[in-house]
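Here's the structure we're looking at; comments come further down.
One protein chain omitted, others in place.
Right after this comes chain A.
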Amino acid sequence: MKMFVCIKQVPDPNTTVSKLDPNTKRLVRNGVSLVLDPGDESTISAAIKLRDKVGNSELVAVSMGPASAQEAMRRALAMGADRAILISDPALAGSDAGTTARVLAALLKKEGADVIFCSTESTDGYTGMVPGGIAEVMGIPQLTFAREINIEGQKAVIKRVIPKGYQTIESSLPAVITIASGSFEAIYPTMKGIMGAKRKPYSQVSLADLGLEASQVGEAGAREQVLSIGTAEARAAGQIIKDDGNAAQQIAEFLQRYQLL
């Protein structure tokens, strides 16, 4: 079976506060430590476990991003993915979620994917719209928020997390499966895995390789536009208070102010 996992390189959420550039209105990536999205580590782990359980299967990590995203791809390989493909093209800068889905779908279609794993949402943009978008472009089902996955013949059966518990749902393959973050124990790369990753196949493809036009992607293809970037009211810096007996009331007021009750 041909299994794919869509991953993303993001500003390290543990060391950086992600910022938007007021001029380009894009995420600041310069001078920021970039890592494989921590959510993707759990997704890759789930994919590796399923590949090994099903047997006779290949797991390919795919991503869309600048050439520097290679490092995140190497980590996926070190964790246990078999090969990696990065879609990189200057025209892709500024792409929205819809375009990202179309570009990834073009590659996945070409590769003949049977199972496509995605995280529920990325840590930097968190729209959560890419997995469903890929499924729609490919005309295949999407099974979301999986906390347990089984492949039974040509069917996928998952336990889907829902607010009140879970649902058991099934569909035919190929299918897109999104992972409920934290549901699968992470696999950490071993020294052997890290060394071995250097010898695994890694390729980079361009838009032309996928038969896509530059005019359909990037900012040219985006259907959303940032008009302005402002400073959030009253949240610029955290407020620190000392409990003088009224802390409970002050916390409750904070919750009400931000509609959290």
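One rule holds for everything that comes next: a residue touches a chain if its C-beta (ideal position, glycine included) is under 8 Å from a C-beta of that chain, and two chains touch if they have at least 3 such contacts; residues count from 1.
Following the convention adopted for this analysis, contacts and distances are computed from a predicted model.
Novice: Would you kindly match the missing chain to its UniProt protein name, picking from "Glutathione import ATP-binding protein GsiA", "Electron transfer flavoprotein subunit alpha", "Anti-sigma factor" or "Biotin-dependent carboxyltransferase"?
Specialist: "Electron transfer flavoprotein subunit alpha"
Novice: Hey, which of A:S42, A:S63 or A:S95 is the one touching the hidden chain?
Specialist: A:S42
Novice: One chain is left out of this view; which of A:Q154, A:S172 or A:T190 touches it in the full complex?
Specialist: The single option touching the absent chain is A:S172.
Novice: Given the full complex, what residues of chain A touch the hidden partner chain?
Specialist: Residues of chain A in contact with the hidden chain: 13-14, 17-20, 38-39, 42, 97-98, 101-102, 123, 126-133, 135-137, 141-145, 147, 157, 161-172, 180-183, 222-233, 235-236, 238-243, 247-252, 254-256, 258-261.
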